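Shown next, in structure tokens, is the structure this report addresses.
Omission of a single protein chain aside, the complex is shown with its protein chains in their original locations.
On to chain A.
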Amino acid sequence: MASGQDSGTTLMDLITSDPSAAAPNSSPAAAPSTLGKPVNADRKHKKVTLSQIQSDTISAAKALNPAKVLPQKQRRKNPVSYAQLARSIHEFAATADQKSSQKKLVHHVFPKLAVYNSVDPSLAPSLLMLHQQCEDRNVLRYVYYYLARILADSGAQGLSAAGGIPTPNWDALADIDAVGGVTTADVVPRIVGQLSSEALNTEVEFHARRLAALKSLSSASSRSSDILDKLYEIVFGILEKVGDAKQKRKKGIFNRPGGDKESNIQNNLQYAAISALRRLPLDPGNPLFLHRAIQGTSFTDPVAVRHSLAIISDIAMRDPYSVAMALGKLAQPGGALQDILHLHDVLARVSLARLCYMISRARSLDERPDIKSQFNSILYQLLLDPSDRVCFEAILCVLGKFDSTERTEERAAGWIRLTREILKLPEAPSVMSKDKSEDGLPPKPIKEKAAKIRRPQPLIKLVMRRLESSFRSFSRPVLHASARVVQEMGKSRAAAYALGAYDTDEGTQLNTYSEYVDFVDSDQLEGLQPEASRKASSLLNGTGGKDTIASLLASLMEVVRTTVACECVYVRGMVVKALIWMQNPHESFEELRSIIASELSDPAWPSALLNDILLTLHARYKATPDMAVTLLEIARIFATKVPGKIDADVLQLLWKTCLVGAGPEGKHTALEAVTIVLDLPPPQPGSMSELTSVDGVSASDPKSALALQRLVQAAVWFLGENANYAASEYAWESATPPGTALMMLDADKMVTAASSRNPTLAGALTRLQRCAFSGSWEVRIVAVHSLITLAIRSGEPYRLQIYEFLHALAQGGVQSQFSEMKISNGEDQGASGTGLGSLISPMLRVLDEMYRAQDELMKDIRNHDNQKQEWTDEELKKLYETHEKLLDLVSLFCFVPRTKYLPIGPTSAKLIEIYRNRHNISASSGLNDPAVATGISDLVYESKPPPLEKTNSIDPDLAMAWAANLGDGMWESNAPAMDRVNEFLAGAGTDAPDVEEENITSQPSATYDDMWAKTLLETYEAEEDDAKSSGTSSPESTGSIESSISSHFSGLGYPSLFSSRPSGYGVSQQPENKPAAGSRFSNNSYGGSSLEGTSSPIREEPPPYSSPLQRYESFENPLASQSFGSTNDDGNASDNPRFGKALYDFTAGGDDELSLDAGEQVEIEDEVDGWYYVKKRRPGRDGKMAGLVPVLYVNSS
């Protein structure tokens, strides 16, 4: 506290006084104790009185007028700028021998300089001068501090020639840099040189400086390899002299105050050197490095031991074998590692746990079970550590959790370890407990201390008890960490289940488990500790009735659940994650569901945390695909409760993956879980009644209402895209010939037939139909699109059903049928009832064409049959061209597998096949293959390529899943949601959190400027006017990132099992064709080549449809625009003007709008966001010829 005498310095002095002004008279207590040995009592007394006076003065001043106190006082003082501070340092450096200079440096200049985040190199010469000439410890301490900061300002972020680091005070520094002209590169060698020679100085009086120099030097480790080499040399040099602690240890250990001088110096040097070594890059191959680090475990200084263990465990991660060999006897009873168990340093014991884990699991040490079990035993002993940090680390290690890269097997083994192994720990520090399951060796107590012998305990029981007591803690970090440990337990358990290594039920586990324990007990312990053994088994079987793993877990989970009551949302978040991980696929998840539902009703949840939980659902799914349906049900709660806070991309990806994972029997439920949200009543404004009910939608504010609507859109789209998959109903696999359906035109019969044949699809259809009516405009558009997708992909009678529905929709006729479902949203829906006419008509035309072609085909086939004629090539060609044309058309609306899809119906398959074979047309490229188009293929008929007909043998689900880029390949895609999921699964993610815009009360560092650079460090005269802006900051949020929702519907579209970016179109799809998936499927015609092949015709040739469809050309490239037709304004529209008729009178509301009279003919030029830009033949009521009119008011023909 030598320099702590500055208690007389007030804030004003600190902030504003100019050190070049008169010496501060207010610090009489700052006795010039250059050696830092003031008389304690005296100092304390003065300090108390002074600080009291000081605070009294301040509070009095504040009471007068807080706003004006500062400026008034400041006016008397000179401002302190960075430049002035720098100048002061230069001045005082020249007079460093004077006490007054030293005092000012210590009390004024250096503390203020610390305000700046970096120090510019032009100060270095003065600092070095002080370093050489000044002997005042306080000054020197600051000098080392600033030298270290200059060294640490590496090129990456430091004061390069181009400027300084972007700290809030950069402006101040920028000036200096311009003036100074000294670069870091100039000064670093000098600093390093001077500090190095000091670090090598062995004179005793330089001891403290030597340590400080070493510390500062280590900041330079990232500068250059030369400096690094020098550092290694210095550190190893010191360690060579002092590293061998063996003989010194005996005297000096635990004996610090009275230790002799020599050993104290040695201890200090050991600490300084190993601490510096820890900051240097790891040198795993270097035996000397390892040797020095291992020596460090025997050092006296606990921090030194901590660092050396950290180094060793880092090396052990790469090379456990050498570390184990080098550690040798240290791990044995009585060795240094055993002593560390009782070392008073938490992080040292944490490193010890990691070290033990790595060595005891190392494959390379398989031949040395003795070594492994030594380390294993230390690890298990750490489970009893009094520090939660250490104990939890040991639990995580036992569980096989080390970083995020462990393999599933390792985690599974971890769970088995935890549930099956026994800790036998006589309390003597050096008694080794052996684990039977590992090597079968009996325990060999070396130094049996008869005093207290703990009875053997199953690990699981120890861990459970420990966790339960931790969950009763009041400390939030402890609760958070405990929940995290439970989460990791869940992960290991899931891994064990997934591998089937743990196939026995935890309830029946009881028997094997108890037997196992009994076996161990009787076998190993009876002779040795009969009493303990008896106690142990009575504990297991007797006292608490049945302690099964299941019951232990159940009681733990009970405690975990109650932790949800913690007021800290992050603790609750971790608890929810833990619960998700501990949930097993076949258990009831009602409890979890209600917990999550009630949790999500709490508005305190930050969206980042919710998304984290959503990602946890992904991870849980990855670990146990059986959980798909459960997880979807949980995800649904997120969708309905907090639509505005979650990342819809991630949610949709979850839908998609879970749908695939749900398997054949779960698909229906999975689809229901996603789309049941469509059945829920829309949120009633202001109603908060259903907050905790799962089946209510809550959207309390406009933002979440919008998000909810987007989510509904997404769900509708998802339903359309994936209903066929979920229902396993594909047109190209439908057994029903089209003719059958045509005969079922009676709507009622059709519906009955449809729902009896495939309830999943029928249900989806009903939902979509309802959405086509009742949703908002956006939802209706998506619904219609989904319907046409469904129609195209499904066989009969669904297609016909949709056809009829769309037809009626276009005419406005069905409205009455559905009127009871209709929930008015206040929009005028137009004469057609939906305003979707323009959207529907091209869809109807496709279906029309398909049915017409089917009809004709039926007719032709009948004719040919009747006349017993063969099909001529010409006829086949015509048929084939129709087939191709329809395929192209259909592909405009949704993805279909071109090789399999038969727009003219199943009966056409044979004929088309004949034609293809005859003309050597590959199914994938069709007529657009240049070879086919130019007839070349006919010429090279002989060289028929090998048939690509393996498709038929492929399970359709698999094929479709693959088509949708699912499976492994999916995880490599570049969609942002997948990135997020992958990143999460990989445990990455240290990047900064986004801060939501609202409620930011923080004053981001702009105000730091205000406070320090302006308010405090600069003149107050200039500041007075700005005073109001200084305290409370400008509200612009620096960290606000708009939630990504707004982007979801613009480009990336929705997840679909047919891929949201239809692979069939090849639009930017090919680059991400997964190598893995590609090779797996390279032989089938679903392969990349076929999809690629189909892409070219679509892009290069305009679709055969003419004008009305032109505006749908954007569907060619769904990636570019998923605009559902409402925002299409592609250039083609103007090439082929459309005409329309005004349906109603419209009165222009704005300058650019155009009034219309019902019945007027208009030419539609353009469409933007629900508005047409139209031209009329003659001026109307408002005298204008052209302008904007709402789309709904015009019936485009």
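Keep this in mind: a contact is a pair of C-beta atoms (placed from the backbone, for glycine too) under 8 Å apart; a residue touches a chain by one contact, two chains touch by 3 or more; residues count from 1.
As a convention for this text, contacts and distances are computed from a predicted model.
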{"item": "Hidden chain of the complex, named as in its UniProt record, picked from \"Coatomer subunit zeta\", \"2-oxoisovalerate dehydrogenase subunit beta, mitochondrial\", \"Delta(3)-Delta(2)-enoyl-CoA isomerase\" or \"Mediator of RNA polymerase II transcription subunit 18\"", "value": "\"Coatomer subunit zeta\""}
{"item": "Contact with the hidden chain (one of A:S275, A:T657 or A:T882)", "value": "A:S275"}
{"item": "Listed residues A:F110, A:Y851 or A:Y1193, member touching the removed chain", "value": "A:F110"}
{"item": "Touching residue (missing chain; options A:D403, A:E665, A:E874 or A:D1151)", "value": "A:D403"}
{"item": "Residue of A:H480, A:R780, A:K900 or A:H919 touching the missing chain in the full complex", "value": "A:H480"}
{"item": "Interface with the unshown chain - residue positions in chain A", "value": "1-4, 6-7, 9-11, 14-15, 36, 47-48, 51, 55, 58, 106-107, 110-112, 114-115, 117, 137-138, 140-142, 144-145, 148, 152, 157, 165-166, 168, 204, 207-209, 211-212, 215, 218-219, 256-257, 259, 261, 264-265, 267-268, 271, 275, 278-279, 301, 303, 345-347, 350-351, 354, 387-389, 392-393, 403-404, 475-481, 484, 568, 570-571, 573-574, 608, 612, 984, 987-995, 999-1005, 1007-1008, 1011, 1031-1033, 1037-1039"}
